[in-house]
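Note that one protein chain of the assembly has been removed; the remaining protein chains are unaltered in position.
Going in written order, the chains are labelled A, B and C, and every chain counts its residues from 1.
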Amino acid sequence: MAGSSYGKLFQITTWGESHGKALGVVIDGCPAGLALSENDIQLFLDRRKPGQTKISTPRKEDDKAEILSGVFEGRTTGTPISLIVHNTAQRSSDYGEIANYYRPGHADYTFDQKYGFRDYRGGGRSSGRETIGRVAAGAVASKLLQLFGIRLTAYTRSIGPVIIEDSRFDAQAILDTPTCMPDREASEKAEAYLAECMKNYDSAGGVIECKIEGCPAGIGEPVFDKLDADLSKAIMSIGAVKAVEIGNGILAARQKGSENNDAFRMQDGKVIKSTNHAGGILGGISDGSAILLRAHVKPTPSIFSSQKTVNRQGEDIEIAIKGRHDPVIVPRAVVVVESMAAITLLDALLVNSCAKVENLQKIYRE
Amino acid sequence: MAGSSYGKLFQITTWGESHGKALGVVIDGCPAGLALSENDIQLFLDRRKPGQTKISTPRKEDDKAEILSGVFEGRTTGTPISLIVHNTAQRSSDYGEIANYYRPGHADYTFDQKYGFRDYRGGGRSSGRETIGRVAAGAVASKLLQLFGIRLTAYTRSIGPVIIEDSRFDAQAILDTPTCMPDREASEKAEAYLAECMKNYDSAGGVIECKIEGCPAGIGEPVFDKLDADLSKAIMSIGAVKAVEIGNGILAARQKGSENNDAFRMQDGKVIKSTNHAGGILGGISDGSAILLRAHVKPTPSIFSSQKTVNRQGEDIEIAIKGRHDPVIVPRAVVVVESMAAITLLDALLVNSCAKVENLQKIYRE
Amino acid sequence: MAGSSYGKLFQITTWGESHGKALGVVIDGCPAGLALSENDIQLFLDRRKPGQTKISTPRKEDDKAEILSGVFEGRTTGTPISLIVHNTAQRSSDYGEIANYYRPGHADYTFDQKYGFRDYRGGGRSSGRETIGRVAAGAVASKLLQLFGIRLTAYTRSIGPVIIEDSRFDAQAILDTPTCMPDREASEKAEAYLAECMKNYDSAGGVIECKIEGCPAGIGEPVFDKLDADLSKAIMSIGAVKAVEIGNGILAARQKGSENNDAFRMQDGKVIKSTNHAGGILGGISDGSAILLRAHVKPTPSIFSSQKTVNRQGEDIEIAIKGRHDPVIVPRAVVVVESMAAITLLDALLVNSCAKVENLQKIYRE
Partner (left out) sequence: MAGSSYGKLFQITTWGESHGKALGVVIDGCPAGLALSENDIQLFLDRRKPGQTKISTPRKEDDKAEILSGVFEGRTTGTPISLIVHNTAQRSSDYGEIANYYRPGHADYTFDQKYGFRDYRGGGRSSGRETIGRVAAGAVASKLLQLFGIRLTAYTRSIGPVIIEDSRFDAQAILDTPTCMPDREASEKAEAYLAECMKNYDSAGGVIECKIEGCPAGIGEPVFDKLDADLSKAIMSIGAVKAVEIGNGILAARQKGSENNDAFRMQDGKVIKSTNHAGGILGGISDGSAILLRAHVKPTPSIFSSQKTVNRQGEDIEIAIKGRHDPVIVPRAVVVVESMAAITLLDALLVNSCAKVENLQKIYRE
């Protein structure tokens, strides 16, 4: 209820600050019997690690996941899975200066307004490091979804003005390129664009896309807990996301009904849609087609050029942010988007298991 | 948990189908002592009533709100407020045909997949009439927010290709025009566009904008229950919405940090932002500026031109939808967007009252 | 969250005051496909109706249940079931006097302290009539549980000093006797005792017992949401209940381990317990034996003898309560206990359906 928990039946609670002792997540409600190892988690965490390239900072973040509970003899027990990542690279001294003023585009001011004070070291709770817990939980959710044939793929769609070309889609490039773009050519252009931004002490935004394949029809609740509504919350809860689209998204608002509607057709004895403008969701419930969503991410607010702001004493000042900051948030947020989508979908799948008496009769029989 | 409830402390539960006996909402958690009458509710309900103009259907929907509980001697008692609207214009016979096939762009197919069958009369639970409960609750939330100086204004930003001109912004026009546009000139163009759509048996989409003024800084929780995340869920849970933007929204993804950041400045002893690209929310918490959001609404899926689909027997068929359908959803959804935003903001305001010990000490003293 | 909702997946929200227009309940999360009629509800409601006998008041409460939504062609649709009972016997004039003082043993004073004022007519929200919604929902839950072979039986165990004799247990007597005792001899003694109480302008308390048979092992969550913990909350949330016991209950605290432990044994290839001191729950999870609980109910606080109290002006006064009041709450609360137990168990059954991957694989297959 206080906002660090997410999910109904598969419920995660993240905790930890950027420069505290550790960060982590407790997953309550993971069904028993899933094979799970620390390596499963680590593979996801490594995807949010800054790379070795020009577009990411030279910080060394070797986040190692440790499972503290909820797994016994290699399988989940049905009880809470506690995952921890110790903060090893804390250098609080770097951040003493920001204790006293409000960085534009950051949550410094709003935290002070809400709580009266804040843990200012490295952004404290509002740091991007909070997503460690989300990604660790996302690894678990994704592994469980795979048992039911559901696969998620998130990638960078654009950075600044550089957009991927669908005809060049190359899934391997998502993992290979520093931009997480599935298009090596676009990725190179994006890298050049980011180098230019850095030279100008500036930063860039971009778009992340996530595709979910293999989801059966019927997942999601019809009114407030629509699958697209829950996905929107999940994605918008990632810091820096400023817009969310489902399927045709903003384009739908400019289309006519005859263009936007997807015709149903029979194919091999199954109902399919001949197009997928809806992005796999109708009336808040999955329709069996691929689920498609896009997150629009603002540029990194920490820029090195001079900025106007105020300090805690209420004086107008001018600042120049120091430290190490990526010129773009997008590539590191790709796995966060994928994780939040996986957690949301899994939770909806669990809730749906009680949607009809027929389902329950498969589990409980007189 | 089953998805027809929304909110944590100000919690609403809607119920009812398009062609059932009645629709309604139960509001649990409305603070005691708010002056409230049926007229307060009716004013909001009337805003979602189809007008007398060419762009809306000739259906007569005289939705009358009745308060069944939770108000005593003109004030809320703190106990559940049950609001009911009886369905008077049920003509189930009109809808017998759709029982057997799946309308493109509607939830017919997904309901059948989820529940095994559906109340097909007028769309049943997935009908736009479900929003009656939301709007009734929105009226209550808005009245309470006004006590704290918070005012919401939602309006149509665009219909098809017709966009309002900010320089012509006229708040009265929202209530006067059939399009709910705050720009009479744009409204006329939009009406002409819609007339053209109808002539072609087609429909249009559009964009709704909502502005919240007077919200204090500090509202919203920093991680999953970010104010923008909760608003996104609230708005995306309205049928036909396919994208949500906060502040600069999708534009932010194409901007540079130096363009997107808002500088803090002192003004009359108060911290303000010299621009508001963030849309009034930083790190998920309100910053004291106006909160701005946009909902992108797809075109009405019920169109009169011929469409391809399948029936429940699994046969490819061609259909022509009959009945009475607006060529655009947007104008009637304006008050729904405003209502969902009000409910969400009020709930966050209540949750925030426990954010710091200092707040509690104002209520409880040793 | 504001306390008029109960349950996680099978969630009920009750609303309404004793002398308002109506009372009701919204059930969200009832699985689709359950055959349900108004008569199913009415049978339960009739069990909480005051009888024609000396121990109940001459009030005429002909509570008729009406289904407003969520049922189509005789089956639940999976969407919210709204049930309403109109208040027909409102005579507010009877209660004007209690507006100004605080009845001992009632919630008048605490409501005023919490909310600043209260709907005083007939006890308002704290009236026993609030349980109408619980009983209506209990009828639905019970019907669903029966599909899985689970049967609940609640009855009066004692009234004042009169206790039933287990050797005379007669299930039909529960429905036949005005005391709801499964022992006709004890019932007659209890009636005589109550007649004596009434003669002395006094009232009596008693104990309700509930037995749940046919519940499979494995239901309930191991830590906070233990099945016995949730049942305790459910039962203690019924006005006038002051103690709850599971299995041996208070006796267990005086027993030795060798007396209280139940041995496991094999019988017909199944694990059984040779005794059931645990009351069917071990570690918060059902063990396959009958679940047994007892609710201790205080005497009716509305008594006709003179009582000392204070009024809203803060003056010591003496009052004599008028009106019509049963000398004992127990018989009418029997069906409330059974209903709350049914709702709680069903909810736990639904939650448990996601406890292991194996269960989900029965519903979702790749």
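Keep this in mind: a contact is a pair of C-beta atoms (placed from the backbone, for glycine too) under 8 Å apart; a residue touches a chain by one contact, two chains touch by 3 or more.
Keep in mind that what you see is a predicted model, and the values were worked out from it rather than measured.
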Shown chains that the omitted chain touches within the full complex: A, B, C
Selected from C:75, C:125 or C:143 as touching the chain missing from the view: C:125
Residue numbers in chain A that touch the chain omitted from display: 1-5, 7-11, 13-17, 20-24, 26, 28-29, 32-33, 66, 68-70, 72-73, 75, 77-82, 84, 114-119, 124-125
Residue numbers in chain B that touch the chain omitted from display: 1, 8-9, 29, 31-34, 78-79, 144, 147-149, 214, 216, 222-223, 349-351, 353-366
Contact footprint on chain C, counting only the chain that is left out: 1-6, 8, 14, 102, 104-107, 109-111, 113-116, 125-126, 130, 158, 160-161, 197, 201-207, 216-226, 228-237, 239, 242-250, 252-266, 269, 271, 274, 278-279, 282-288, 296-303, 305, 307-310, 314-316, 351-352, 355-356, 358
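The rule we apply is simple: only the chains that are shown with their structure count from here on.
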Touch-based graph of the chains, sorted into line, ring, star, complete or other: complete
Chain occupying the most central position, where position means C-alpha average: B
Relative orientation of copies chain A and chain C, as a Cα rotation angle in degrees, nearest 5: 180
Residue-number overlap at the chain A/chain B interface, same or different (half cut): same
Whole-Å separation of chain centres (CA-atom averages), chain B against chain C: 38
Multi-partner residues of chain B (at least 2 other chains): 1-5, 8, 14, 114-116, 125
